[in-house]
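Structure first, then comments.
What you see is the complex with one protein chain gone and the rest in place.
Lettered A and B in written order, each chain numbered from 1.
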Amino acid sequence: MRNFAAVLLFSLVTIGFFTWFSNFGIPQVDPAPPPKEEKLDLGAMTMEQFTALGERVYKGKGTCTLCHSALGGRAPLLQEAGAISKERLADERYKGEAEDMAGYLYESMVKPSAFVVEGFGKAGSSDTVSPMPDVSGGSVGLSDAEMKSVVAYLQKLGGYEITVEIPKDAVPETEEEATSRAPFKTAEAAIAEFACGACHKVAGEEGEVGPDLRKIGRLRDRSYLRRSILDPNAEISKGFEKDQMPADYGEQMYAKELEMIVEYLAALK
Amino acid sequence: MAMLPRIPRLLQAVLTVAVIYGGFRLVFDAILGQPIPASLMTMYMFFIVAGVFMVFTFTEESAREMVVPIRALVEDPSRKPIRNLVFVLVPLAAGGLTYMKMLPSFEAPLELRSIHPAPPTTVELYGKRFDLLKLENPFRKLEKADPEKFRELVAEGGAVYIANCQYCHGDKLDGKGPYAAALNPVPLNFQDIGTIAQLQESYLFWRIATGGPGLPKEGAPWLSSMPVWQEFLEEDEIWKVILFLYDYTGHRPRSWGHE
Partner (left out) sequence: MARLLGGLLLVVLAVTLLPGDWPAVDSGLTQSAFAQGAAKTETATAGIAAPKLTPDDYPRIAGVNGRIVVWLVAQLHLWFAAFVLAVPIFVFIIEAIGMSTRDKRYDDMAYEFIKISIAAYSLTAILGGFLVFSLIIFYPHVIQYLGAIFKDTMFYYALLFFLESAALYLYYYGWQWLQGGFRKWVHLTLGLVLNAAGTMLMFLANGWLTFMMSPAGIDPGGIFTGDVWTALHNHLWNPINIHRMVANVAYGGSIVGAYAAFKFLAATRAEERAHYDWMGYTANFIAISALLPLPFAGYYLAAEIYAYSQQMGITLMGGIFAWLFIIQAVLIGTLFLSANYYLWCGMARSEGAARYNRYIKYLAFVIVAAFLVWFTPHTLVLTNEELKALGGPYHKYLGPLGIMPAKNTAVNVMILFTALSFLIYRRANRIAMVGWAKAGNAVQVALFSAGIANIFFLGIYHGYFTNTVYKVASSIPQVITTLVVIAASIVIDAMMYRGAKEVAPLRWGRVPERAQYALFLLAVAFTWLMGLMGYIRSGIRQHWHVVGVFRDNSPDAFTPTLGYAANVVSVGTIIFMAMVIFVFWLSQVSAVKTTPAGFWKEQAS
């Protein structure tokens, strides 16, 4: 027993030392809280504000400066990006479709490999593949408006006329939902509230714009239905048009509600 | 030759630790003039004590020899006076240390500083855009082309320095000006090899022109009280001061040409 107590004490003292060191032996850095997902109000923006937004995106959310900085040397510097874009567009190695400076800058964000500056390609690709991710997706996830604002910022940085336009209609004017809205109790209530029936035939409503949902459970499985709500343009049923259904139901609905609606639709047979 | 008495193992161990500690202090504090910070020193010594303990106890005889004096102190009746003394002194010392540690002081709390705030690639000053990567001191080329004119410019820079900078950075450029003691972080010592000698002139231009408020976000928390000199000095005056800084200290600005 005495041995046991001694060993126990020894182990606890050891753990205590590690704990002490982690708490007091090193400085406690409080990591920044997760970035907020910003909603843009583009309607009332001047070009200056739009460019300033671009700068914020460039230095913040876009994480561009991680690589595009003098310090790292991992990616080309962008101060002169505007000037060089003409040469780039004329270069025979250029694989993109852009025709002007703004188009080139925008394209380089979504298709970084369209032109890879010498020496900055992925190792082993002899400068054909860029190590830069498509910033419209992945963990950066910039919206169209945000990328255009970065283009505006880059044009200003080089001292050029800003040719990119502020997208007016990119963000649908939805009423800001109060964040503490109580979730709807039933699928019917949710469907009524989200006005699905305005376009679809569902729950007694007779919308004409979208597909008939009255027997949708026979045709589609749950994963398809879920995707159709989150990303309506992923696949368009025959005879219907793209871009008709709002793409932000994923943000508006609680996950519970989404599941309820999917469940409800899947059961329609 | 008289045999020296063998030093007891315990004392040997204590002496070893003491010698290493003294060595650190001697080398870093006295000879190199760059003391080891206390937080790091504590951990260094902790592991040095652990290492010495390991060396002195890995054989049974040596370990026993280490313990004998301690055991004797506690158990030997003839050591009673020393024992009583130790048993009084140790708690007193512990109490004293705790007291000193808890005593409120005027020392500002510790802050982590980024040592090298990365400069931006371009900066807007005097209503113009400067590319810091390519920016050079416009007067530097005169050093070879027109030494007389260059000396003149250095002297003018010196005048600007004395009128504006020496209050904090000192008349010897050693960071010990009359106001220095009141500042935190301390004014930079330009004589030190680790400061302007490691930097390009464009970096100095940026730092002087934008001062403490111009430090980038990643340099925070950095409450430098350096003024924004572009509001007080002309562009040329800053370049002349930079000439003076290098000239007086004998350092050379860093440039990519030499590397």
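Note that a residue touches a chain if its C-beta (ideal position, glycine included) is under 8 Å from a C-beta of that chain, and two chains touch if they have at least 3 such contacts.
This one's a predicted model, so the numbers in the text were calculated from it and none came from an experiment.
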Which chains here would be touched by the one that got left out?
-> A, B
For chain B, residues in touch with the removed chain = 28, 32, 34-40, 43-44, 47-48, 50-51, 54-55, 57-60, 63, 107-108, 110, 112-115, 175, 184-186, 188-189, 192-195
Where the unshown chain meets chain A, residue by residue = 3-4, 6-7, 10-12, 14-16, 18-19, 21-35, 63, 66-67, 73-74, 131, 134, 136-141, 179, 183, 218-224, 226-227, 230-231, 234-235, 250-251, 254-256, 258-259, 263, 266
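Keep in mind that, in the parts below, only the chains that are shown with their structure count from here on.
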Between chain A and chain B, centroid-to-centroid distance (C-alpha), Å = 44
Per the touch rule above, chain B residues touching chain A in the complex are 39, 43, 110, 112, 118-122, 129, 131-133
Would you pull the chain A residues touching chain B in the complex into a rising list?
-> 21, 25, 27, 29, 69-71, 77, 79, 157, 159
